[in-house]
Every structure is written in C-alpha cells, then in structure tokens.
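Every protein chain but one is kept in place in this view of the complex.
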C-alpha cells in the first residue's frame, strides 16, 4: 500500500484529499470530505481528531448509516469475497478467514441475533483481538442495552479508523502499537543466554496452539526483533516455549536424564494491545522465574 | 495383601518362610528357600541382601532361568491374564494395561527383537517408570551387548524384589520411596497461598496428559498429602497446573482482563524415582518462580 | 525455674496456689488469690482468662495500683538491682541492662515525662521488643490521651502475665511464641545448600549490629534449630548474612575474583512477635532471591 505524507495531503486538492482518505471510515467517504477544508493539520493526531469530530457532529442518521456500512465479522460478505480491502485484511489478521464450519455457524448465529437486537452489525476493531477474544466480546456485548452498544460501536469505529490512518500516512505515530518481547538470562553462568531456541504460540480454548514465531536468542539473550511489534498486540492468551535443556546441553552443563527442565512454558495473557509486554526468563537447569517486565 | 512382620518370619518354619517369600523373585521360590537357614535377619535390608547374594552365587543356568521366568512387558501373557499377581499390579501401575493397539504392536515388536538378540525377556522395574520412559529404556537397551544386558536385567530383578519385599513386610524401610510435593507462596500478600486449586498431570510424547491429582492447597500453602509418596516417583515428565487467577479473584486482588497469569504450568521431569522432588511456586499476579527444592 | 503442672495446681491448697502464681502479676498476688476458688481449669488458657477477668473486674483503684506496681523501664530500680526476678529477666532480654549513658538518660527523661503526664509508669511487654522498638513505642505512646494509655498499659500487663504463666506451667501452649527460620537452596546445583555459614544479627539505628546466631546449614539446607524459637520474636530489624562465596568455593564452582556475590545480606523486620518468619535464600553464584515464607 502506498503511503501518503502529511505534506502531500496538505498540498492535495480537496478532491484528491478525500480520495486518499475515503477508506478510513468504511464506505463513508463523507468523513474525509468534511475535514478537507480544515487543513493543514499539525500532525496525524490532529487529522484523526478532526475526522472523529466530524463523525461526532454528524446526524444520528449519518452515524447509523456509518455503523450499518460495516460488514459482519466472518459473515457472508467475507465468504463471498466482497469486503473492502481494509476489512478483508483486518478480519484475516485475526484468523476470521480460517474458521471451522462449527465456528462459522457460531458467528452467523451471533451476527443474526446481534443485528436483530441492536439493528446494527457487531463492530469490533479486530486488529486488537484474537479469535477467542472476539467471541468473548461478542457474547459479552450482545446483552448490552442498544444505546450503549451504539456508543461502543462508534468507539470501535474510531479505533479502526486510527489504525487505518496509521498505516496510510508516512511516519504516523498515533501510539497504537504494542510490543511483546523476551530476554533470557542464564543465572547458572551469570550471563545472557545466547542461542536458546524458543517459540511463541497463540493459545485458544478450542483450537490447537497457533505458531507465531520460531526463533533463537542472540548474544544479548534477546531476539533480534521483538516477538510482536509495529501493531497492536492482540488481546488473547500466549505461550512462549523455551528450549532450556538443549541450551544447557550445548554448553556442556551436566543435566539429569531426563533433565529436570526441558521445554519451559510461560503462559500469559495480553489485555492491553497498546501495552509493552516484556516477558523475560531467568533460568538455571533447576529453577526459573518470569515476570511482566518493561 | 497381608503383611508379615520380621518377627513372624523369624519364628516360621523353613517351609512357611519359603512360602511367604516365594514370590519375591518371579517364579523362583528357590531364592527364599536358600536364605531360610540364614535367619534371623537384623532388618529387612539384611534379608534383602541375603536374597540378592543367593542369586549372585547361583549358577549361570539358575540365573538365566530366573531371568527367563519373567514375562514380557505388555506381552501376550499380560493380555491373556496369566501374569503373577505382582507382575500384573506392576505393569498396571505404569499403564501397560491401557495401551492403544499401536502401542501394543510396538511393544510386541520390541519384545520379539529383544528376545531374539539377548535370549532373555526385557526386564525393567516398571514401578520406577512411566510408559514413556519404559519405551525409551527399551529402545536404548536393545542395542547393548548381551553380556551387559544380562547384568542390567539382574539389577532390575533386584529392584523388583526390593519393592516386593518392601510391600510384603511390615515397617520395611528400604529407602525405595520418593516423594513429589509442592508449596505455593503468595508473594503479593506475603503469606502461604491457601485454597489454590492445582492438578498434577503426567505428560507423554504421544498421549494426552494423564490426570494424577486434583487438589487444593491448605492453609500452609501445601497439599494435605504429598502429590506422590509411599512409592518410587516414576521416571517421566510431569506438569503441575496452578489456578493462579482464580486464587487472586477470591482474594479480591485486582487483575487485568484477561489476567496476565491464569493457569500457570510448571513442567519438569523426574530422573531419580527415590528422590524428593519439591516443586514450589512463588507467585504474584505478575510474576512467578519455581525451583527444585527439598 | 521449677515449673508446675496444671494437675499440681489443681490439687494445691488455695494458699499454695496463690503462692505459686503470686508473681504472674507484678507485686499483685491478689489476682492469683481471687481465682483459686475457680479451679479446676481445663487448660492454661482458661486459667489465664480467669486471671485476666479478675483484673478486669477489679476496682479502678486496684487496677491503678497494679499498673503503678510496675517498675520503670531501664529505671533507677533496675540500676539499683531491686527489680522482681521476672522484671529483671525481661528487661535484660531486650538489652535494657546494657544501655549506654546517653541511652540511659533518654530513658530517664521519657520515664519522668510519661509518669508526669499519665500518672502511671510506662508499661510494655518487653519480651516482644528490641531496644529500638521499645524506644519507638515510648515516643509514640507518650502523646496518647491518659485514658487510652491506661487501657494500653493493662493490655501490656496481660501480655506480660501470659508469658510469665507460659514459663511457669508445664506444657503450656498459649500460642505466644514466634519463630524465625531460614533455608538455603542452591539453584546452581539443584539441591539444598549444605554447610553454608550464616549469621543472624539484630540491627539498630544507633548501635553496631548485635550478633544473635552464628551457625551453618545442615544437609537439608536448614539450620539444626530455628534461628529464634520458643519465645516471641522481638519486634525489630534483623539481618542474615550468608557466606555464599565460601560455600561455592568448597564445591569448586568457578567464581569471578572477587566473586560477584560474597556475603549476601538479607535485611528484614519483624512486626508480629508471635508470627512465623521463614526467610529463605535461593541462590546461584550470580543471583539470589528471598521472600517471607512460612
């Protein structure tokens, strides 16, 4: 996707500007049109605030239309391949394009019930979620009062818009990204654990764990890149599996047979997608510790 | 099983003595017969040593016959229900009576190959093992030289005899039992974690985890009984799952949603069945540590 | 000191009974006299409760006289050697017989001011305190309202009585004793740290640390006896110094020169004299952890 600079958006005609940002709100180019005259914007945050204000000041009918312009999650439009490019990428990032038939049916049932009760589709900024947390949100929110859901849906629309804007504009820094990282300290040798294999997996109540990263610590005991970065860390449960016994074998540290610790699992959940989750391992062949670091 | 006291064995006739201990060595009552005249024994260890010596001083033919008197592991005799009572209980304790068809075939293949190469059945003190470690031993030992296997098989026969003697004699203390225990310290509140649910599971490369214990910590943060005791702790891999989030919820400690730590898994292996494995958990809602304690 | 059994107290004449327990309340044998007729007592707790009730039901004059019968802490009577045997032992246990001239003057000043304001001596169950915490209590309580101090003084009198009774009666179990213990786990080797030298010291804001225990861990990584037991653990600040480098040197573990960790200090305070303070050390040559255990 080609990105725009703020400078280019400033120089663009009103029409060009609206075309560039017409997709930020789903099927609702009028939001971009209404803020074109408010240029220039000091930064991306100011542009986002202006677009949010445009929606907030719109009529109830316009707001309702905006919400209704959103597709169902894992719905028929997705199956038919008629989603907007943004919606398609977003739903795919959370695995909604890889549902089992049973899961698909569950989503359809929830979509139908939700629309019937709230008269809008269920809207969630899925880039901030895993499949499991989407279902939990769905089940939790469906029982809310319609007025409250209307507000919640708008808030999620603003989150979706923010992430779309963040991707569309060069050097945007809206603070929407989180980070998941690790660090392995070998307390037996008193130095960083270099070359330890580890995998990051997303856990789910229903499915097998999904492999996200398969890597190895570098000489500082860290991974060359954070395990997750440059995006929100999806709300959900994760597990890092550290290959502790293999690591000590390559260092010729005597181990029991079988070794007391072999693959060490650290299981934790992410609740704030914009947060920094640092999950280190302090380890010897006979002990380990972990904590939420920073 | 009725138990004998050392005193009763001392007073018994030679015939009664041999009858009482005729099962200690599989289908080989001659071992008991040969030590009857050496009574009295100061303690069970002395009796065991005498029986071991009787075997060691037997002829090569007698030793070979003793080894050949043992059944295959998970073999046809077991399926046919014609094992000695002791052998049946021993094989059952390691789950050899619950094999899938595929596992059963694997055992038959190994049994046949082993007998062909070594001219004795594969003998292992299975009370010291899990199904997984039995298979590993089998695969490892089959390639040994026959002379070495003959010695190893005898050593395992002595281990089997020791455990049988330990069970048959009142207050025997042969030091054959290990122990697995845990202790949960709540470092957030500064006291033992009382009432935390936990399960102990045996892990396996091929099967689903097998639930061994489902319990809850008492007010000292320990379990009322050790997780495993009064027997060797089978060589194998285990996992304790601690219900950390539930524990803190009942104490009204604010948690993230979903909580950073929920079910905390501690995965470890036992290599010395006679050892004491103390596997504590030091925990807060945001950190934990474990180690091999004592 | 000879101890009495509950049985002997039951059989004693009223006079003998009063003589045996006449010292439980300072210079106030009338308390024992009034409960003699209430025998037998099911246990020591019932006897203590009866004595406490006798004081609570006494007249205001009697209560005032009881409080005034107590000596000053570190006062002139102590210097003159005219304290009761119990008071003398109690004040000595907290080091009040080892004051510097400056400290002695401070106590005299506080004693005078306190008596002037509250018309009773400052009463504190000093077996539950260190010199430092006695001074803190003194400075804190002197500003209270006299009515409140009267109640506080009575409560301390009951604490003193309970400890005296506990020492005077065979097998009393009034739950007045605390315990301080430690345990060293060698996470480098995966077993208890045996033979590690350690000292326990009482810290003070003004004085040099006072050595209380100089010992070595046994093969279970514990000390043969708790560091403090069979008495309340005095409120105050403590430090355990663990000789970590020496321990690893005797085990031929390679260390830096000088070693990263040598004498490891764990500094903590006791707030509940009747509590169990377990202060373990989990250690490698490059790391350690401690916590309040149980």
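Before moving on, here are some points about what is shown:
Read from first to last, the chains carry the letters A, B and C; within each, the first residue is number 1.
Quick note on the criterion: a residue touches a chain if its C-beta (ideal position, glycine included) is under 8 Å from a C-beta of that chain, and two chains touch if they have at least 3 such contacts.
Quick caveat: nothing in here was measured; it's all calculated off a predicted structure.
Across A:95, A:221 or A:236, the single residue that touches the chain missing here is A:221.
One of C:10, C:216, C:249 or C:267 touches the chain omitted from the figure, and that residue is C:267. Contacts to the hidden chain, counted on chain B, fall at residues 187-190, 256, 260, 282, 284-287, 289. By the touch rule set out above, chain C reaches the unshown chain at residues 133, 235-237, 256-265, 267-272, 282, 286-292. Chain A meets the missing chain through residues 185, 187, 190-192, 220-221, 282, 289, 291-294.
Note that in this section only the chains that are shown with their structure count from here on.
Interface note: chain A and chain B, two copies of one sequence, contact each other through mostly matching residue numbers (shared numbers exceed half of all numbers used).
With centres set at the average Cα position, the gap from chain A to chain B is 47 Å. Measuring from the averaged C-alpha position of chain A to that of chain C gives a distance of 58 Å. Shared interface positions of chain C, defined as residues touching 2 or more other chains, are 187, 190, 282, 289.
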